[in-house]
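The structure follows.
A single protein chain has been omitted from the complex, and every remaining protein chain is retained in its original position.
Per-chain numbering from 1; labels A, B and C assigned in written order.
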Amino acid sequence: MKRMKVGVIGATGMVGQNYLRLLKNHPWFDVKYVAASPRSAGKRYEEAVAGRWLMAEPIPEQIRGLVVEDANAVGSAKGKCDLVFSAVELEKDAIRKLEEAYAAAGIPVVSNNSAHRSTPDVPMIIPEVNPGHIELIDTQREKRGWGKGLIAVKPNCSIQSYVTPMFALIEAGYKIEAVIVSTMQAVSGAGYPGPASMKMIDNVVPYIGGEEEKSEQEPLRILGKLKNGRIILEKTIKIAAHCNRVAVIDGHMACVSLKFKGAKPSLDEVKKLWINFAGEPQKLNLPTAPKEAIIYREEPDRPQPRMDRDAWGAMAVSVGRLRECPVFDLRFVGLSHNTVRGAAGGAILSAELLKAKGYL
Amino acid sequence: MKRMKVGVIGATGMVGQNYLRLLKNHPWFDVKYVAASPRSAGKRYEEAVAGRWLMAEPIPEQIRGLVVEDANAVGSAKGKCDLVFSAVELEKDAIRKLEEAYAAAGIPVVSNNSAHRSTPDVPMIIPEVNPGHIELIDTQREKRGWGKGLIAVKPNCSIQSYVTPMFALIEAGYKIEAVIVSTMQAVSGAGYPGPASMKMIDNVVPYIGGEEEKSEQEPLRILGKLKNGRIILEKTIKIAAHCNRVAVIDGHMACVSLKFKGAKPSLDEVKKLWINFAGEPQKLNLPTAPKEAIIYREEPDRPQPRMDRDAWGAMAVSVGRLRECPVFDLRFVGLSHNTVRGAAGGAILSAELLKAKGYL
Amino acid sequence: MKRMKVGVIGATGMVGQNYLRLLKNHPWFDVKYVAASPRSAGKRYEEAVAGRWLMAEPIPEQIRGLVVEDANAVGSAKGKCDLVFSAVELEKDAIRKLEEAYAAAGIPVVSNNSAHRSTPDVPMIIPEVNPGHIELIDTQREKRGWGKGLIAVKPNCSIQSYVTPMFALIEAGYKIEAVIVSTMQAVSGAGYPGPASMKMIDNVVPYIGGEEEKSEQEPLRILGKLKNGRIILEKTIKIAAHCNRVAVIDGHMACVSLKFKGAKPSLDEVKKLWINFAGEPQKLNLPTAPKEAIIYREEPDRPQPRMDRDAWGAMAVSVGRLRECPVFDLRFVGLSHNTVRGAAGGAILSAELLKAKGYL
Partner (left out) sequence: MKRMKVGVIGATGMVGQNYLRLLKNHPWFDVKYVAASPRSAGKRYEEAVAGRWLMAEPIPEQIRGLVVEDANAVGSAKGKCDLVFSAVELEKDAIRKLEEAYAAAGIPVVSNNSAHRSTPDVPMIIPEVNPGHIELIDTQREKRGWGKGLIAVKPNCSIQSYVTPMFALIEAGYKIEAVIVSTMQAVSGAGYPGPASMKMIDNVVPYIGGEEEKSEQEPLRILGKLKNGRIILEKTIKIAAHCNRVAVIDGHMACVSLKFKGAKPSLDEVKKLWINFAGEPQKLNLPTAPKEAIIYREEPDRPQPRMDRDAWGAMAVSVGRLRECPVFDLRFVGLSHNTVRGAAGGAILSAELLKAKGYL
């Protein structure tokens, strides 16, 4: 198969770098276009990120010499790529407009940003959970008059560790009524530079601006139903989140308590549902799909960020410590890699799904 | 006032060292007796802890030269001290027997250990919360035939950050029905050496053996009522705890969600109750009592372990982030210093209460 | 004694906050004036630092309500204070000019900044090492026509851990020919926010811009002689420094190798010289002087930042691991608290020296 030419906009920032790292040797996508702010435009990529390349691996060979384009000059992308991953760091309004400009120019956009997460005709996707929501793109294209262009987004990095495990139970017919979740989130989740080391050494910061709201509301959209070209929020579930920042490089962990309405699964059944869970990405065998979407760790003290975040290319969700709850029904610990599964990797998987379903 | 002669058994371990550090210059208690395992017995204290003194401050002057006694030779304590703080590290059975031997010999014991926490006639005390439970000592003495001897214990270090704030509301007449709490606990809570640095750098361990059970059950005893020489557990409250170990030296933090039965206080009222809360230690102006038992932090990102653990001599509980809960009624973050408030400092405060109430 | 009215310029930054924390209850100095950038001017101090107060202790009571002045409006300081501590964060030129404006207005300036460290008529002082350099102020005042005004500075925070121990040997008549030093420096040394936590967790950064130069050159000025109104650099000593940033909150540590010219002291003699070392601050019993200027730790693994940085109010230098060197003559490990001894505390001690010597 001939690889598709793709681009990364906001390619010099930390998320952009992650895209480039993860797309190195991708079997379907070939990075031919990198764009950033006018300040970087015109430089070779290597120069543009000199002193700011944050990945442990070196800059991929084929990227070093690419000339960085001005992300605002949407025209320059035409012909160079047939899809862009968006990691631009701007005001929300500016992000929305820029992403729409690419889509309007016929270039599909898969975005990491929160800007379009509540736009009614933009699907927010976890490919294992709500692959069907991509059909919202039909409405989007029709309404906006975009031919091949489209916008799809991924949700916040904090929710991957509990939404997929919850969905595996919902899919089996169980009804979740209430969720109380307390997260311990990695510093990379804040982008670079993120929290000062003076804040994080020998400390925990029990607050991340805007994170609790996203952690409570985004799952309701993802678990919602697509009807008549609209997403109906899943309002029967109530979620409360405490979000904390801890001294961990990568990997968001969540302590989750679940209450069911009606029948509740036994612990054994829950484990079985998790272990056997396979979503569209697994069924379609997408290149970036983890072989196991959910890994259950039997050890009493797992998952742990440093030990489990990299499972299946950092794309799997690891869960453990499933047990009865004296207040709700059951509880567990979930973990997912925030800058891969929860950011660039999740977006790439979404793009693969779009490709497999004929939207690209 | 002439100071009372006191001893520390298990004086060479980390908790024992904390007692000695905190009792330096105590206005009521004068350490005249230090005891440990037979291995240390006969050595000067300074020698006995050579290479194992873990406090940042040096060994208190008056302790350096004390000859360490064999903690098992209870007789040797007689005449040397009129109270011992117990920090012995043995099997639970052995601890129970040893503490009883001191009490039987007429020497009151205030203990850090969990061994006697569920012994029916032993009070487990947070002086601000259940000072009245010390009357259980009357029963204890009578039943056991101990003259001046007694045993009192303090609860687990994980619960201080939420039990006092809960009690301030209960005292005002509110009924709490359910609590879901997720803790992020300091490594010093595990004693020395505690978790390996390989486990804690760039990591979180979502499990502490036995800690969740203690965190769920001990509050019910402390919030219980003393009736006819017995503690009636507070069974109307249900508590569920997730306990995590984080890379913090000192200070246990808790994310707490509360559900009330019947009337629920407004956020403003809760704050007022916390700010104005004063327990027996504050009313009696005990030497180790924090001036404010509960400190409310208005900043959006506080309390934090490194910033708040040392408030009022590390004896205050700091709370913050009080807000409505989409699932329960309200939620907040609490913090207390685990090796001071939650261990040696809490036990010293209990001894001060016993003294003030005429039990010593 | 009536306390002197003092001010802090750059009062809202981290160093400024440290001054305010350390000057609380100072027996000689009473903070009556706080100044910062025009952005903060006019606000109550408490408001001006809302969300930016970085100290674990709360803002001192008497400072909360002070109105922040514009640091550039030098006139407004007149009458309000008779000394300012400078912690302004500006371009070097601007700092130099501002500090000179205060001095010209008759207000002595003791500064933390590096801007004036190589100005020929400005003394750079470690009070235990080169108290005599303050006589350079006579030249300064005469030359500049400043009546009561003056400028004195403190050296870089990285050098305290080895210059005082070196001086104790030099003072005894030993000649040091060469020094190779490798530092491991705390993140607070970079000010706030300083290094990102992504850089420091599970990592060491072997580079601090400009630090090696300062660490190599400033000691030569401090160890120099004042002659005819000029400092003659101590050029017979060669120093080479490797400076590293490590995941430590406070406390700069140095591994030091020394080579002597001519007679070299025995290890025992070195220890004796260190233990018995007393400088002017100790002899004059200045309020902020550590009782022991140098503490020798006999344990094989000390000093350590977390255990030793706070010795004698964080003003002592702790040394240990003195041993023969297979390449040079001897080697040791030194430690000092960078934001106290190496910054605000060192400057306050210098001001005390100036006061005791009649310069204020």
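The criterion applied here is as follows: a residue touches a chain if its C-beta (ideal position, glycine included) is under 8 Å from a C-beta of that chain, and two chains touch if they have at least 3 such contacts.
Since the structure is predicted, the reported quantities are computational estimates derived from the model, not experimental observations.
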Hidden partner chain, touching residue among B:Pro60, B:Gly106, B:Gly194 or B:Gly224: B:Gly194
Omitted-chain contact residue, chosen from C:Val8, C:Ala115, C:Met184 or C:Ala311: C:Met184
Of B:Ala247, B:Val340 or B:Ala356, the residue in touch with the unshown chain: B:Ala247
Touching residues on chain B - with respect to the absent chain: 54, 187-188, 192-202, 247-249
Residue numbers in chain C that touch the chain omitted from display: 178-180, 182, 184, 199, 201-207, 209, 216, 238-240, 242, 244, 246-249, 253, 255, 257, 300-307, 320-321, 325-328, 331, 333
For chain A, residues in touch with the removed chain: 51, 56, 201-202, 249, 299, 306-308, 310
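We take it that only the chains that are shown with their structure count from here on.
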Whole-Å separation of chain centres (CA-atom averages), chain A against chain C: 48
Centre-to-centre distance between chain B and chain A (centres being mean Cα positions), rounded to whole Å: 43
Residues of chain A touching at least two other chains: 199, 201-202, 247-249
